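Quick notes on the structure that follows.
Every protein chain but one is kept in place in this view of the complex.
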Amino acid sequence: MLIKKLTDANGLPGNEGEIRSIIKEELEGHVDSMLTDRMGNLIVTKNAGKPGKHIGLSAHMDEVGMLVKRVEDSGLIRMGLFGLDPRILPSKIVVIGKDKVKGVIGTKPVHMTKADERAKAIELDALYIDIGASSKEEAEKSVSMGDFVYFDSEFTEFGEHKIKAKALDDRAGCGIIIEVLKSDIKTPVTAVFCVQEEVGLRGSMAAANRVSADMFVNLEGTVSADMPPNEDYEKVTVLGDGPALSLIDRSSVYLKEYVNKMTAVAEENAIPYQFRRTGAGGTDAGNYHTAHGGTPVIGVAVPCRYLHSPVSVMDKRDYENAIKLVKAFINKYGEEQ
Amino acid sequence: MAVNTALLKKVCEIIGPSGHEEHIRAAILEDLKGYYDDYKVDALGNLIVHKKGDGPKMMLAGHMDQIGFMVTHIDNEGFLRFSNIGGFDPFLLVSRRVVFANGVQGVIRCERLDDFRKDLSQNKLYIDIGACCGDCAKKLVKIGDIAVYSASCQVDETKVMTPALDDRLGCFIMMEALKQLKAPKFDCYFVFTVQEEVGLRGAKTSVYNVDPEYGIAYDVTLAFDTPKALKFPMKMGGGACIKIKDNSVLCSREVINLMEKAAKDNNIKYQLEILEGGGTDAGAMNISKSGVLSGVISVATRYVHSDAEMCAISDIEDSINLTVKVLEMGA
Partner (left out) sequence: MDTKKFVMSICDASGVSGYESEAAGIIKDAFAEYCDEVSIDRLGNVVAVKKGKGKAKVAFFSHMDEIGLVVLGLDKNGFVRFHQIGGYDQRTLLCQEVVIHGYSGEKVFGVIGIKPPHLQEPGDAEKSVKMSDMLIDTGYSEEKLKELVRTGDIITIKRKMIELKNEAVSGKALDDRACVAAMYECAKLLKDYNHDADVYFVATTQEEVGSMGAIVSTYNIEPDIGVALDVGFAKTPELKPSQCTEFNKGPVIEYGPNIHPKVADMFKEAAKEEGIPFQLEVYTGNTGTDARVVQVSRSGIASGLLALPLKYMHTSVETISVKDLKATGRLLQAFVKHLNGKDLEETLCL
């Protein structure tokens, strides 16, 4: 399954090569051209030069995670974080670097802690990875500074229609674009698989200057808070209610005219959709809509619970409906004059 | 069958904190006359009532003792200092009325404190019986005398509210079950235990002597259905509670299954109970000798260890019925 392959792979900001290779392999034979720019963004064209509106698609390849910051004399490893909440680290198994060295993140035994200590978060400084090495020298035989560290989290299907995986933000978006590019769309499309979204939307800053399209659709894995005790208005998105369309966030105001085009397509094709009910967060869309004197953008996202954790959860049906929706949108508005 | 609320009221209003169970024991024995094969009172004061049955030995335990106060000092002004018998929250005690075995009434008050919220502890509390001086006080009350909450037992169609529901209610359920019992498939020992509130002591000695294979304790448990309560499952009016765990025991699955089957087969309303703290006589039975397969039937009660312990009449009825059916069903 494509989404399993994409989420099992690892790609920290600035280190997206593994993801890029998978995408290139998947798209081989389905597109006209593939270009990797100096930052590592992968820019793909299909149906270039054919008649129709030129629609841009974008998703980011990078994910939140950790890397090896320092190996201590004791052989214990200190880590640096990208966008992770340190509170999710204790009591986990991690895998380090290309050799996939296993390690554990433990904590002080509960017997040695007081209640007020347990009420506070454990700080990153108090955490480390233990690979069983007894010295720095021994540890450095298999681990180097800068090595990627990821959670030992298997892609799992569970419950009703649910998927648990790491990095659904934004391999879900990558997967949607791949499926769209493999389909029989007829009009010109340029897809951008960005780097470094999680460290400040940086890959798309460069990509937006290179690619000039009539409009951009940005694909994301977005926040869901549809669990108790949250009230309906606090849920942001709800799993299973369909792809979420953005109205506003910290990086973009999505022009109503274009949002309406998307909802019209959804309704014509009986695809469920919902609106993203928060203004928080930011996406690569912000860079596209302010580039080249302005480009309209639409945000389509798959709702995910526990975003930025190794146990993110999405509903397969939302993902599949997002693919359907984007395809139908291109088929309709690509041909618009 | 309707719950005999007159009897319930009677057993709830007899004074008997831990170590002082003689009156309640006499009342229970008197009431059960004619319903048992034999009985004995052991060295600690447990009342062990035997009802013969065809099957393995089963001990039922409900404790007769209640929480209370013991006078430790009488000062020259006539104020009484006291030790607690069982666990109290000092905040709940301030302004509570108490009654001594000889009928003398008093009220618990607190010394003046700079910061009541921070400084309050039990040794800041005293009992005022309205005596004019130490000598007058000593004519009414002596050091070592015991008192309990003085509130009466209030019963209406749906609820009962009284101090000492913990655990006269357990005793009451056992008494009523014994009276209704036809042909038990267990050899039943109904044990009305002493000194539960100070550490399950009566259950520990009585179970050693009875040496049963199965044990069921009867007690109140906490109801979590009041505003902003933690999300534990027990609710007042939710049926008899079949305990899964508390701080003293992980109940035997065999006994839990037995209770559930009896409840389902006979359409008796029940709920499953998980309690974080707390303990019951089952904790003592479980680890006696080679181990006793133990369970608990409890009643979800609001405001436990206050003078307004409250539970639903319907839950009492369900608990009695469940007990009878379990004993008649057998292992």
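As written, the chains take the letters A and B, and residue 1 is the first residue of each chain.
Here is the rule we go by: a residue touches a chain if its C-beta (ideal position, glycine included) is under 8 Å from a C-beta of that chain, and two chains touch if they have at least 3 such contacts.
Just so we're clear, the structure is a prediction, and the values are computed from it rather than from any experiment.
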Touching the absent chain when the full complex is considered, from B:Ala26, B:Val94, B:Val155 or B:Ile244: B:Ile244
Chain not shown: contacting residue from A:Val149, A:Ile178, A:Leu245 or A:Val313: A:Val313
Among A:Arg70, A:Arg87 or A:Arg210, the residue in touch with the chain that has been omitted: A:Arg87
Contacting the left-out chain in the complete assembly, out of A:Ile3, A:Ile19, A:Ile43 or A:Ile105: A:Ile105
Contacting the left-out chain in the complete assembly, out of A:Met1, A:Leu35 or A:Met227: A:Met227
Where the missing chain touches subunit A, by residue: 74, 76, 83, 85, 87-88, 90-93, 102-113, 118-122, 126, 128, 130-134, 138, 142, 152-153, 156, 158-162, 164, 223, 225-228, 236, 278, 280-281, 305-311, 313
Touching residues (missing chain, whole complex) on subunit B: 230-233, 244-245, 248-251, 253, 256, 271-272, 274, 276, 286-287, 289-293
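Simple rule for what comes next: only the chains that are shown with their structure count from here on.
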Distance between chain centroids, defined by C-alpha means - subunit A, subunit B (Å): 58
